[in-house]
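Every protein chain of the complex appears in place save one, which is left out.
Just so it is clear, A and B label the chains in written order, and each chain counts residues from 1 on its own.
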Amino acid sequence: MNSSKWIWRIVSVASIATTLVLLVGFIYAIKDVNAPQVGVENERPSQPIGEGVADSMDKKKEYKIAAIGDSLAKGTGDQTGSGFVKRSVEGLAKSSSKKTTLLNNLGINGLTTDGLVKKLDEEGVQYVLKQSDIIILSIGGNDLFQGAQLLSSAKGKSGETTNTTSTSTVQDVTAEKITSALPKASAQLKVALEKIRTINPDSYIIYVGLYNPFGDMKELKVVGNEAVTKWNNVALTTINKYENMTLVPTFDLFTHNLKRYLSTDHFHPNAEGYQQIANRIVQGIE
Amino acid sequence: MSNILPLIQNECIKIIKKKRFYVVLLVLLVLVPIFTYAQMRSSELSRDKFNGDWRLELQQQITDNQNSLGSDRIPEEWKKYRLIFVQQLQYYLDHNVNPKEPNGVTFTREFMDNSINLFIPLLIMAIASDIVSGERTTGTIKMLLTRPVKRWKVLLSKMITMIMFVSLIIFSTFAISYLISGAFFGYVGFNIPVFTGFQISGSNVDMSAVHAVPQWEYLLMQCGLIWFVAVTVALLAFMVSVLVKSTAASIVVMMAALIAGTILTNMASAWTSAKYLFMVNLQLTNYLAGTPAPIEGMNLNFSLIVLGIWALVSVVVSFTVFTKRDILN
Partner (left out) sequence: MDNIVLSVEHVHKKIGKKMIIKDVTFDVREGEIFGFLGPNGAGKTTTIRMLVDLIKPSSGTIKVYGYDVNRDQENALQYVGSIVENPEVYTYLTGWENLEHFARMQSGVEEARIQEVVDIVRLDQRIHDKVRTYSLGMRQRLGIAQALLGRPKLLILDEPTNGLDPKGIKELRLFIRKLAEEGLAVLVSSHLLSEIQLLCDRVAIISQGSILAVGEVNELVSQNADYVIWEMEPLSEGEIILSQFEGVHLVESAESVLDDSLIAGMSVNSVVTQNEEGIIPAILLRLVKAGIAVKGVNKINPTLEQLFLQMTEGENIE
């Protein structure tokens, strides 16, 4: 009948011990937050980062795909959210007997070539790219059509943007702006492509060419077309230098089908437009 | 005359014999496996999605958050929050450290982190809300106070006992969480480096003070902060327990305050004086993890002082009321 004595002994010893430990932790936490000991990074021996397999495309048992770039890579404008990335992964899975996995979609709305070059320095991005067999890149649209950013963000607010209203906004995208942005941006594109090549020399890089979303507007049709063509040419010259790198053209796809393939923001493709791009990507891989 | 130690002994025996502490343990034993299972499922799911590679998952998380930063429809505070989050994830990625490596210790760390503002206070209340009002409900308070012992000694013994059990509850939460989750994820992970020292200034994270500590050390600091929060909540619940006659009523009062706290934390920022409320300051471990505080101007020292003042006031109120009050029934 001495249970109460034992309860007392156990409870008192245990609680005093834990209270002391917790107090130590508490004081330690205050110290650490208020006066952090800088530089005592006991770096863990970093695991060997998995290197991309250096086999040629055909021999590979599976396709690991990564996408990087702007809102097109992300799939903005596609109501289903798939974009051309998911669509091409699906298409590839169907047409080839190989296992196809999407590693990551690193598309970020509004990314420019500048942003891309910076992003390629990030450890995580490099890691993803190193693992990939196929890298799909989409960039440049934001460099050329700066003001169009306004349009893409306005898309959610008015479901049905008519051509007339959008023309007024598009006035910002002046011809001069487009042409003036060209030289610098295309130089950056070159840098980016080369960087990706260095990060993963064995992957198959697919660059998605630009189209002119303003082909149906008098003021911008000519300038736009010219700029896009120039841009695509610059891209091609870089791409041609490397093996395992290709440009998937979209200019011709959209030129006469803007109404059919563009989403309501009049800048990004819609689901059907993305599907068309995806089809071409799949063709480009096979 | 009589020493305080036997009184503490009495209170300990009563709590154990009343099976209050068992209830707490039982709740933990039932709930922790559920959380563990949920965690297991979610980590299985992400393993399927990202080829079992946490770097890919982390990178996608970063990308997703960066995308939402671009949208105009997201409120500014959220953007700030996400920007900080992205920067932290980036740091982990750059240093090749998996912040969520699934193992028993990491699970425990996350579990403790998530329980600090509601779950642990709830467990504490199982004991703290009953320790005085329980005696009044049953009338045993009369027996207690007609003995030749000063009232403040009776109350002090109860308070000390309660703090002892607060420590035990936190330890039990840790132990049960570790033992159960370890069975699923493995009992390793005490030495994994965890980064701390993210200092948030405005919308930027100051990384200069960031350093890695082994996870056990992080856990120790975390539990220390949880202990402080728990003691504060316990003292508040204790005061309510002195003021209110029924245990049920005192639990309801405390629960309402705590839930109001979580709601306020989520609404946050606009009403800045809310930062002086105790329930907004419960998430002390956020300062360790570098999560931005819900209201501008809050930091660890501020929260500690706010909680400390609330605790002190409850102690003063408890003793004043308890020593003066007439026991009428």
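We take it that a contact is a pair of C-beta atoms (placed from the backbone, for glycine too) under 8 Å apart; a residue touches a chain by one contact, two chains touch by 3 or more.
In this text, all values refer to a predicted model and were calculated from it rather than measured experimentally.
Participant: In the whole complex, not just what's shown, which of B:149, B:179 or B:317 touches the removed chain?
Facilitator: B:149
Participant: Since one chain has been left out of the picture, which residues of chain B touch it in the full complex?
Facilitator: So the residues of chain B touching the unseen chain are 1-2, 6-7, 9-10, 13-14, 17-19, 138-140, 142-151, 324, 326-328.
FYI, only the chains that are shown with their structure count from here on.
Participant: When the centre of a chain is set as the mean of its C-alpha atoms, what distance in Å lies between chain A and chain B?
Facilitator: Centres of chain A and chain B (C-alpha means) sit 38 Å apart.
Participant: Of all residues in chain B, which touch chain A in the complex?
Facilitator: Counting only chain B, the residues touching chain A are 8-9, 12-13, 16-17, 50-51, 53, 55-56, 58-60, 62-63, 66-67, 70-73, 90, 93-97, 163-165, 167-168, 170-171, 192-193, 196-197, 199, 208-214, 217, 220-228, 284, 287-288, 300-301, 304.
Participant: Note which residues of chain A are touching chain B in the complex, please.
Facilitator: Residues 4, 7-8, 11-12, 14-16, 18-19, 21-30, 32-34, 36-44, 46-47, 49-50, 64, 74, 101, 103-110, 122-125, 127-128, 131, 153, 156 of chain A touch chain B in their complex.
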